[in-house]
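Please find one structure pasted underneath; my questions will follow.
Only one protein chain is missing; all other protein chains are in place.
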C-alpha cells in the first residue's frame, strides 16, 4: 500500500498522519517517506490493513491518495507509477550527463575494463571507449572475487583514477561498491553506484545506497539465481530508503551447462517492463563469459528493448588482470554502438508506424 | 573419428574396410554409414584408436579421408563440415518447398495451433497463418501431455487433417511424433517430423526418425534441461542413423522462476553456430508460455541469427484446447513476419558492408 | 475425480454408467477403468464436472463412491487411497518373490551391473550380490546412452542372460525398457520393468507399461529435472492404463555443480509419502556418480524412509563398460545391506515406542 502525501500538507497534518501510521502498523521503526515522481510517498506492507483502515487514511488531510498495489514490491511497480522512469547520470558534474530509460534516444552504452589496473590502462581504455561511442565509463576499483587470492582491485586509488578519467574524457563513471561504509566515498568519486550480483540481497548495502547523500543513481545487478520478485524487492529497498534512481541490470542467471558462464535471461526485459517503471540494461559480458558472443547478445538485448548495455572492454584482453576471456576490443565496441543505434532506429520507426496506424 | 568413403570405392574395397573397422573397434553391431555433404561417411567413437590405427585406415583404398573430431558429437560438428547445412522441407510434394538455414533468405516462419482440434479450427488457422506470411504449418496430432486426463490430440485423424490443410494451402506441415512405430505413418503425412523436448533423449525414436523411409527432415527440440552437448549428441543419433536433415529448435530450459514457463536461452543460437553446421530455429511460445512476450522474443531470436521461428497461433486463443495462454493471433503473427524480414534485411545489409570493408 | 465401481454392479448398470460418463465428459476416447485396492475405478479430470453432475454420478447403481481429489494426479494420490501400496515382485515365477513397500520389513536392495556385458560378468555379479544380501538383480540390456557411439547394451541377448541369472540365483530381475514395442518382450523376461529418467515423460511407453499383459510392476525413475507433480502424473499414466504396481525411484536431479553427477533430493521421499500411496526407492549410484559416496547416501536414503535401494555393483568397477566410476564392489554392498537392516531395526523400534507412548 502506498500513501501519497498531499503537496500542501502542513507539517502538523503530516505529523498526525505519521503517528496514525505508527499506531496502525505497530511499526517499531520510524515511518520513512521517499520522493518519487514529484511526490512524497510512504510505502507500507498493507497486507494487514483492512478497508476501514484504508478509508481512515484516505480521509487524512495530509493524504493525497492511497494506492493498493498487489505485488510484494510497491514503489517500483508499474501499477503504482505507470510512466517509465528515466534515470539521469552525471547531473551537476564535470561530465556529459546521460539519461537511461529515455525511449526516444539510442541505448546507453557503458563500457570499460573489468578492473581498474593502473592509470595507463584505464586512460587508454577510457579514451578508446569514448572514441567508440560509449556514453559511460565502467571500471572496478573494488572487485568481489571468488577467491581471496585473486586481484581485489585498487580500492580507493582506483576511485581516484576513475575520477581522473571522467575529467579527461567527460564520460560519467559507474563503479561497484561492496560495503555500506564505502558508499559515501564511492558516491563522491563515481556517478553511478553499482551493486553487484553477489550483493543483490546485501540489505544494509541497499539501504546505504538508497540513502547516499550525493543522490547517485544505483545500478542493481540481478543476483546469481534471483527471481524477478526478489530482484524488484531489492530495488524496493533502495527506493524506499529514499533513492528513486535505480537501473536494473540483467547479467545472466546460474544454470547447469558449463558452456557459458551464465544463461542470459533476455525475456526478463519485456517482462520487467510490464512490472516496473525502472529502466533495464543488460550485461552481455558477464552473462556469456565469452567475448565472441558479446556482439550478438548485445544486439539481442537492444532488440528486446533494453535501455542500455554494460560491456567489458580492454585494449588488450589477453593481458587483463581479470575476466579477459569476456572482454572485447574497442573496435568491436564501435560496431556494437553502431548496430545498436541502427536497430533502435528501425524499432522506433516501426513503433511510430504502428502508432500512426 | 569420421571416415569419408571414397566415391570411387569398389564394393570389395568397401567390404574390406567394413570388416577392418569391425575388428578394430570390436563392435558387435554392424558399422553403419550415412550420406552427408554428398559423401558416404562412417562415424566412430575413435577414442580408442591410436595414430597407427588411423594411419592404417587412411591407407585403405575405400577411404577418402579420416577426420579426427574432438567433441563427442562427430557428424553434426562444424569441425567436420564447415559449411552450414540447409534443410529443404516439402521437396517433391504438393506444396511450396522451403529452405531452413539459407543465410541469404528471410527466416522461415512455422506457425499454427498447439493441437489440431478439428477441421474448421485447423483450416481457419492454416489459411490465416499463410495469409500472415508463414511458410510452414505446425499443429499437433499426437500431444505429449503432462497428465493422462488432458486432451491427447486427434492422433491419425489429426494427421489426415494436416494433410488436407497442406493440400488446401500449399504450406508444408510439421507435426510431432512420439513413438518409433508411428514414425512411418507420421512421415507419410507430414513434411517435417518434430521430436519434442520430452523425447530429446528417446533414443529409439531418434533412430527411427533417422531411418524414416521418406527422408523427412527432423525438427529436434532441446530437452527440458539438456546441455548443448547432450542436444548435439541427440542430433548425432539421427544423422548417424542416416538422416542428415536435422533442424535444432531452442524452446527454453527449466529454471527456478515461475514468472515464465521456461528460460529462453538465446545465447545458444550463436554458440551452436560455432559448434554445428545444422540450422537452429526458436520456439518463443513454449519458451515464455505468455503470448504477450512472443513478439519481442521472436524479434530477439532473429537478432541472434536464428534460421526461423515456430510459433503457436490460434484464431481464438481463449478457446484453445491446449496452451491458449501462449498462443498469439494471426494479426500478431503478421507483424512478427514483417519485423523478422526487416531485421534480417538490416543485418544482411550490415554483414555485406562488413564484408566489403 | 475418481469413481469407484460397485463390486456388485451388473454389466448393464456398468454400461449405463460408461455411456453417461462419455456424454458428461465429451470424451472422444473410451473411458478406461483400472483395478486398485480390490476395486475397479475410473479416474477423470473432474475439473469441469459441477456438484450436480457429481450427484448424478453418485446416484448410479454402478457407483460405489465418487471421490474428489484436488491434485492433478488422482489414482496415485494418498487422498484417494490412504493405505500405502505394497508392490510384489516376482510373483508366480521361478524366483523368490519380494515386497517393496512393506513397512514392517527391511528395505529391498536391488543391485547389479549398469549394463549386462556378457554371461560371465553377469553371473559373477548376480551370485555376488545375492551373497551380499541383495533381493533383486538389476542390469541393463537396453541402455539409453547419451552418445550413439557408446555401448548400447546387448539387447534381447541381454534379456536372455538376465533370465538365466534369475534361474540360477532365484533373484527376480529388474531391467530397463526403452520403447513401447519392446514392453512385451522385456516383460516376458524381466520381473520389473524399469522406465529410465530420460523416458519419464515418454507417454506411449508409460501407457504400454501400464497395459503390459504380464502385469509386471514398473520402476519409474524421476526425470532429470522433473517436478514432484510431473513425476506423479507420469505414474498416473501407468496406473490409469491398468497397472497399479508402480515403484517410484529418486535418482537425483540436475543442478549447477559438476562435483556430483546430480543432486540427490532425499527430501522428496517423506514428501512423496504424504502425497502418494506408492512406494519410493532411491538410486544413490546415478544420483552421485561417485562410488565412494554411495554407501553414505544409501544410509541416508534408508534414514528418510525409502522402501529400498537400487545400486550399481560390478565385480571389477574399473573395467565396467558403462558407469564404472559409480559402481561399488560386492563387499561394499554387503556393508550397505547390513547397515540398512540395522538402521531400519532402530527406526522401527523407535516407531514402536512412540506408538506405545
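So that you can tell them apart, the chains are marked A, B and C in the order they are listed, and the count of residues begins at 1 in each.
Criterion: a residue touches a chain if its C-beta (ideal position, glycine included) is under 8 Å from a C-beta of that chain, and two chains touch if they have at least 3 such contacts.
Every value quoted in this text rests on a predicted model; they were computed, and no experiment measured them.
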Displayed partners of the chain not shown (whole complex): A, B, C
Full-complex contact with the absent chain, from A:21, A:43, A:282 or A:337: A:43
Residue among C:253, C:311 or C:337 touching the omitted chain: C:253
Residue of A:12, A:94 or A:179 in touch with the missing chain, whole complex considered: A:179
Residue among C:126, C:297, C:320 or C:333 touching the omitted chain: C:297
Where the unshown chain meets chain A, residue by residue: 28-29, 43-45, 72-74, 144-150, 152, 154, 178-181, 198-199, 201-205, 223-225, 229-230, 233, 236-237, 240-241, 254
Where the missing chain touches chain C, by residue: 225, 227-229, 253, 255-257, 259-260, 263-267, 269-271, 274, 287-288, 292-293, 296-297, 299-300, 302-305, 335, 339, 342-343, 346, 350
Residues belonging to chain B that touch the chain removed from view: 254-256, 258
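One rule holds for everything that comes next: only the chains that are shown with their structure count from here on.
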Same vs different contact residues, chain B with chain C, by half of numbers used: same
Separation of chain A from chain C, taking each centre as the mean of its C-alpha atoms, in whole Å: 50
Length of the line joining the C-alpha centres of chain A and chain B, rounded to whole Å: 39
Chain centre separation (chain B, chain C; CA means) in Å: 33
Overlap residues in chain A, where contacts from two or more other chains coincide: 255-256
